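With one protein chain withheld, the remaining protein chains of the complex are depicted in position.
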Amino acid sequence: MHAHNPYLPELATVKEVIQETHNIRTLRIVLDDEEKMRRFVFRPGQVGQLSVFGVGESTFVINSPPSCKEYLQFSVMRAGEVTQRIHQLSAGDPIGVRAPLGNGFCFEELKGKDILFVGGGIGMAPLRTLLLHMIDHRADYGDIMIIYGARSPQDLCYRYEFDKWREGKVDLVLTVDSEFPGWKGRVGFVPTVLTEEAPSPHNRVAIVCGPPIMIKFVLFNLKELGFQSDQILTTLEKRMKCGIGICGRCNIGTNYVCVDGPVFSVAQLQGMVPEL
Amino acid sequence: MDQSAASGALVDSIRIIGFLCNWCSYGGADTAGVCRFKQPTDLRVVRVPCTGRVDPLFVAKPLIYGADGVLVSGCHPKDCHYAVGNLYARRRLEVLKNFLSFMGIDQRRFRYTWVSASEGQRWQQVVSEFSETIHAVGPNPLARK
Amino acid sequence: MVIGWGTGYDPLHVTPVFLRGLEDVSRLIWNPLCVQNLTGYLVKGALTPPLEEGKKIGICVRGCDSRSLVALIQEKLLSRESLHIFGIPCRGTLDVRRLMNESGLSQIRSVTIQGDHLVVQNDEEAHRFPLERFLARRCLRCRHPNPVIYDELVYQPITPRTAPEDAYRDVEAMEARSLQERHLFWSSELDRCIRCYACRNACPLCICQDRCIAETREPRWLTQRVNLPEKFLYHFIHALHLAGRCTECGECERVCPMEIPVTLIKEKLNQITRDLLHYEAGLDPEALPPLLTYNPNEAGI
Partner (left out) sequence: MSRAIFIPRDGLHPVLDRLSAEMDVWVPVASGPQKCGGEFVRYVPGTVPVLERQSTTPPKRILLPQVESLLSYAYVKDPEDASRVKINLQAEIAAKPTVVFGARPCDVRGFLLFDRVFTGGPFQDEYYRKRRENTFFATLVCRQWDAACFCSSVGSGPADMEGSDLRLTPLEDGFLVEAINRRAHPILKLMGGEQPTKTQLEAAENLQKETTEEQVGTGDLTHSGDDFRGRFEDLEYWRSMVSQCISCGVCTFVCPTCYCFSITDEMQGLEGERLRSWDSCMFYQYTLEASGHNPRPSKFERYRNRIGHKFSFIPAKYAGMIGCCGCGRCIRSCPVSIDIRKVVENLKENACACS
């Protein structure tokens, strides 16, 4: 971020583009200012505003681990005008970035706890950064379980690094919505698989991210399993413009998702006005 | 199209946008080019599938933003490739033509006409006449805003 | 449900009311301060909860409003059967802004209509004004004071104040000016536009509402800039989309906070459709608006 003007993006260059699924691409970008790239620090869960100059800005979570100093990684699902154009970028193209923004996960408070990640589709992106951070500091955390689902095997992001996650002593449960030839993982919706796996809520924090409908049922099932609302974290999305708590549109009551979020505990959400 | 007659000064000073229907007038302009009929060069052509596609706003926007003239040309009435597209267009464009000057835009800056694919000569005549008119009317004062 | 007018925040201001039961009926009023055209509510997604199947909706309309209904029925945006229309012959409504401004009154206690006069009582005394003096421009040129479509007529029909040949005298006055003067006029008027879109949203026939091309990025007809060309183009969009449809209810002009005479633009288009295509909008529910059709043997074009 430019210290004197928070609206001014840092110039960056796309280093690599990874086609994750038919509508999700991962961009690895490098700040043009080498010094700034080296000094760039952020918390897992914090976001960045990517600029395609002439089209606009859009908000995405930084999903590389904080330990990675070579590039910043963003996974982008094609949806609107800006994401459409981001998908047309290739290595060497210029891009703008304003980051880090938002609150991020309080990973300090998660130390010593068992962790449950529940992700759906593109919702794995914000979880990935925290997961990789935890794998970097594996001894600080207890048991780590991931339940990750998508419509089909081809819709799972980061497939190429699942083995690496498992090497980090992570219990990775993959599920897809229906049977596919050659698919060896689970079949069924994420909330159902969650109930079947029934991870113990004892000393555990659940971190949930995915489409709204999935979140709704996952939260319900987590409660059934005995999770309390302060044991569940989730990340929210809203239409954003400024990203710095000024322009006014991403509020849920008093809270601005861009500066007070995107990470909220379910306990916090219950204290906010119901307007998601 | 024949660019040899281009006079730099004219090209710089006058800009005319032409919306030409794919089936007739675009062909007519092509015919004129193939026959090497001399034409003014201050026309920028936008090919449209049919004059029925020409929203009056296509005409209004360039004129508001400073184009010096807009020419719409399509198939002759009853000869539309899509049967009636130009009949709808005729009403809309005639209403627009009568409306422009009320808002302070010289209505001579807009013309719609019908030229078939074989009428290279007629195209030359239409475009020359319109260009002359626009040169007589002068540059669009809105362009300087 | 019945949509009508009720008392607003002070005696000069009237606000639309939505009557849901008999107990609400006492809120209904009618006087020359009832300025809003209510028919837009029927087509712009305002009716919540939605009407029960088979239930009619009642609506109060003046002559001009009834023409909006006809236009909406023509375009199949409303069905005649779903409506119960209370038609009100109207002698004209007031330009409240002008009344407040020219009379210099504030702290108004009450307003009454006595024959052709308006009596405004403020803290000190009662002021009497001829209604005629503060009639809205749209009402001064009214040719259809009587509803053209209704189920019940609330008062006796009245004689129109304007002959058809005088309908477009404001347009004609404008056309008496030179091209350059007209351009200067519209430049200075439209320059005040703040693009709040009140004119569009108050228009019963601007039915795209949340999908208006003035606000879409694709296609991008307009940017967020507020320079003169953008303002011109916005008003061209508004007016041209109403060509042959506008019923001249004058709402766009009434609601404009910047007092831009935007109805005048539509009046010109209506004069053109009348002279060229022999059509007047909002009179015949069976007719087809002229720009939605064609005539292979067009005369005069």
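Order as written gives the chain letters A, B and C; numbering starts at 1 within each chain.
Note that in this section contacts are C-beta pairs under 8 Å (C-beta built on N, C-alpha and C of every residue); 3 or more make two chains touch, one makes a residue touch a chain.
Predicted model, so just to flag it, every value in this text is computed and none were measured.
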item	value
Visible chains that the absent chain touches, using the contact criterion stated earlier	A, C
Which of C:K55, C:H117 or C:R225 contacts the chain that the document leaves out	C:R225
Sole residue of C:D116, C:E172, C:E259 or C:D275 that reaches the chain not shown, by the stated touch rule	C:E259
Options A:L8, A:A198 or A:A267, residue touching the unrepresented chain	A:L8
Option touching the unshown chain, where C:P16, C:P160 or C:P285 are the choices	C:P16
Interface with the unshown chain - residue positions in chain C	6, 8-10, 12-18, 24, 27, 36, 40-41, 44-46, 48-49, 97-98, 100-102, 106-108, 188-189, 192, 194-198, 200-202, 209-210, 215, 217, 223-226, 251, 254-255, 257-259
Positions on chain A where the hidden chain makes contact	4-9, 11, 52-58, 79-83, 92-94, 96, 212, 237-239, 241-242, 244-249, 251-254, 259, 273-276
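Criterion: only the chains that are shown with their structure count from here on.
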item	value
Nearest-to-centre chain - CA centroid comparison	C
Rounded Å distance between chain A and chain C, as computed from the means of their C-alpha atoms	51
Whole-Å gap between the CA centroids of chain B and chain C	36
Shared interface positions of chain B, touching two or more other chains	none
Chain B contact footprint on chain C (complex, rising order)	171, 174-175, 179-187, 221, 227-229, 232-233, 236-237, 239-240, 243-244, 265, 268-269, 272-273, 276-277, 290-291, 293-296, 298, 301
Chain B - residues contacting chain C, complex	56-57, 60-61, 64-66, 77-78, 84, 87-88, 90-92, 94-96, 98-99, 101-106, 141-142, 145
